[in-house]
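Here the complex is missing one protein chain, while the rest keep their positions.
The block that comes next holds chain A.
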Amino acid sequence: METSVCSWISDFDFLLSVVELTWFTLLCGGILLQQACPQVKNILVLDSEGKRVAVKYYSDEDWPTNGAKEAFEKTVFSKTHKTNNARAEVEVTMIGSYVIVYKFVDDLHFFVTGDEDQNEVILASVLQGFFEAVGILLRGNVEKREALENLDLILLCLDETIDGGVPLETDPAVLASKVASHSMDSGAPLSEQTLAQALATAREHITKSLLK
């Protein structure tokens, strides 16, 4: 009868391991198979002291409370803020079981987090798309104060970059035009100048990317 217990256990384990194996294969690439494992776990924009400018989390399982989110931001900030190279290039690190790519522009710190099996090159392209789009939207004036003054644009840009963890768009020029075009139709006189500028920069950026 031990045999039966034993074989039952091993059957069960076998099933589990099959499930795990499948999961693993899927997770390995961080495939968008399950909502439980979105590609991007969060996007953070923090200031030079690690305070929030704008953040968006796509995984409530990892960070169920605001406290957990703030703790995560604190860790991420304290472990990365000395990386000067992040001003020149997209940098990358692992914290716990997360891969985090980041880029600093002036006093703004941009982060994109994925789980450890994530393809970091994809995360980097999401980050690149996002912060370059922000650059276009803020007319090259990427700094905290400007970002807060145009927080609506930043939030819209976040919304256009990722939907529930899935990358929606990674091309900065397209992203910026999607955010900016909303206001274009409105014809609100006050915003026209801003938008004309934004579009000009967008056009410039497209040309640049074509010439690359």
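Keep this in mind: a contact is a pair of C-beta atoms (placed from the backbone, for glycine too) under 8 Å apart; a residue touches a chain by one contact, two chains touch by 3 or more; residues count from 1.
FYI, contacts and distances are computed from a predicted model.
Think of the chain that is not pictured: of "Pyridoxal phosphate-dependent transferase", "Cell cycle control protein", "ER membrane protein complex subunit 1" or "Coatomer subunit gamma", UniProt labels it "Coatomer subunit gamma".
What chain A contributes to its contact with the hidden chain is residues 1-3, 5-6, 9-10, 13-14, 17-18, 25-26, 28-29, 31-35, 52, 54-55, 66, 69-70, 79, 83, 85, 89-94, 101, 119-122, 124-125, 144-145, 148-153, 155-156, 159, 163-164, 166-170, 178, 181-186, 188, 190-191, 194.
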